[in-house]
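Of the protein chains in this complex, one is absent; all others appear in place.
Coming up: chain A.
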Amino acid sequence: MSGAIQSLSRAAAILRLLAGGERRLGLSEVATGLGLAKGTAHGILRTLQQEGFVEQDPDSGKYQLGAELLRLGQSYLDVHELRARALVWADDLARAAGETVYLGVLHQRGVLVVHHVFRPDDSRQVLEVGSMQPLHATALGKVLLAYDPVARGELGDGPWEAFTPRTVTEPAALDAQCALVRERGWADAVEETWEGVASVAALIQDRRRNPVGAVCVSGPVETVCEGGAVRPSLVASVRTAARAISRDLGAHRF
């Protein structure tokens, strides 16, 4: 293996050793198991321990795999799992708000709609699950940009497409809005994607507080807004729903 860093290869070997068989090993067992000097093995184990990849049992002094590895393995949340967990809350939000509800996740520099609840008026509506929305011009997108560094990184430097005269197209203005989103805990987009449509969104997190998606209420400006701003009661409903979904994600294995 050309260019391999020896200490990383050894660290990987130690993790594999701890993952198999005994699962709890003392320092000398690790050292002899891999043919390393005790001092070398100890140095690597200590570094792994500092990173949370390895834990040491305080009584026996033996080493085992750490919780951080588990977190890395589970940080990926299946979007269908997200929908299944969010179903009840999203229904309730749409009923309470009297408007359309979307759940979105980051996907290929945009927002992928993973769940859509119809506006409860039985008018003809088409399911939009699987469609994409722009990151910079929607409330869902702005929440993801504000909390997920990956999303902001993927969006790049702009300027971005203007869908309406109100679309934010410059990085400085968008970053300022994202700072406000983080401060308030919610995002809005009033006529920034479509004329006449306003939306308000809040963040969904897993138990480790990773940003996994966003939930929003979307509807005509006339019903969503009041005096040019999103109605406070809608903001409260969206944030309550986002918290409830996050709680449901954290209560289980994620």
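In this section, a contact is a pair of C-beta atoms (placed from the backbone, for glycine too) under 8 Å apart; a residue touches a chain by one contact, two chains touch by 3 or more; residues count from 1.
Quick note on the criterion: contacts and distances are computed from a predicted model.
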Absent chain [UniProt protein name; select from "Branched-chain amino acid transport system ATP-binding protein", "Glycerol kinase", "ABC transporter permease subunit" or "PadR family transcriptional regulator"]: "Glycerol kinase"
Candidates A:Ala94, A:Val168 or A:Ala189 - the one touching the absent chain: A:Ala94
Residue of A:Phe118, A:Phe163 or A:Trp194 touching the missing chain in the full complex: A:Phe118
In chain A, positions touching the absent partner: 78-81, 83-84, 87-88, 91-92, 94-95, 116-118, 120-122, 125-127, 129-130
